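One structure below.
The complex appears here minus one protein chain, its other protein chains still in place.
Moving on to chain A:
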Amino acid sequence: MAPFHIRPARPEDCADLLRLIKELAKYEDMEDQVVLTEKDLLEDGFGEHPFYHCLVAEVPKEHWTPEGYSIVGFAMYYFTYDPWIGKLLYLEDFFVMNEFRGFGIGSEILKKLSQVAVKCRCSSMHFLVAEWNEPSIRFYKRRGASDLSSEEGWRLFKIDKEYLMKMATEDRNYSSQP
């Protein structure tokens, strides 16, 4: 088993974070969707008001990748809220490089995240999984996760910026009417 340790991300990890984010997006066949930059990650994660938190998995030098990378996995999370039960931990992204799977890195990251959630008095942990991603679905279900979309009928929706602008502008037009 390759030795590794899990630690909170530091500002200097942003380049590795972006690399892994793109690798995960590629795995999901969505690589062209990543528009985030290192600068965004730095400002948004390590500025005055962090929008996210990250754990990274690091391996010692003898296990670095051929390209010289020591950070081989990450998990990005933040806190959300349910007015009925309070704080939740939301797992936004979770990825371990292909060649480092099967060593328990993913399980250890999940364990650390759960410890954070319990420590912060979160009632539950939520996250998304693509319905075609059977290995991940099995990984999570084995550990007791429920698929709320299948079980309760929840669907996730998004509204992109151009429609947000239209909505906000229309509201102002209504407001100005007598």
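Simple rule for what comes next: contacts are C-beta pairs under 8 Å (C-beta built on N, C-alpha and C of every residue); 3 or more make two chains touch, one makes a residue touch a chain; residues count from 1.
We adopt the following convention: contacts and distances are computed from a predicted model.
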Listed names "ER membrane protein complex subunit 2", "Serine/threonine-protein phosphatase 2A 55 kDa regulatory subunit B", "Spermidine/spermine N1-acetyltransferase family member 2" or "Large ribosomal subunit protein uL29m", matching UniProt entry of the absent chain: "Spermidine/spermine N1-acetyltransferase family member 2"
Residues in chain A touching the chain absent from view: 21, 24-25, 30, 33-36, 40, 44, 51-52, 76, 78-88, 90, 92-93, 104, 107-108, 110-111, 113-115, 117-118, 122-132, 140, 142-150, 152-168, 170-171, 174-175, 177
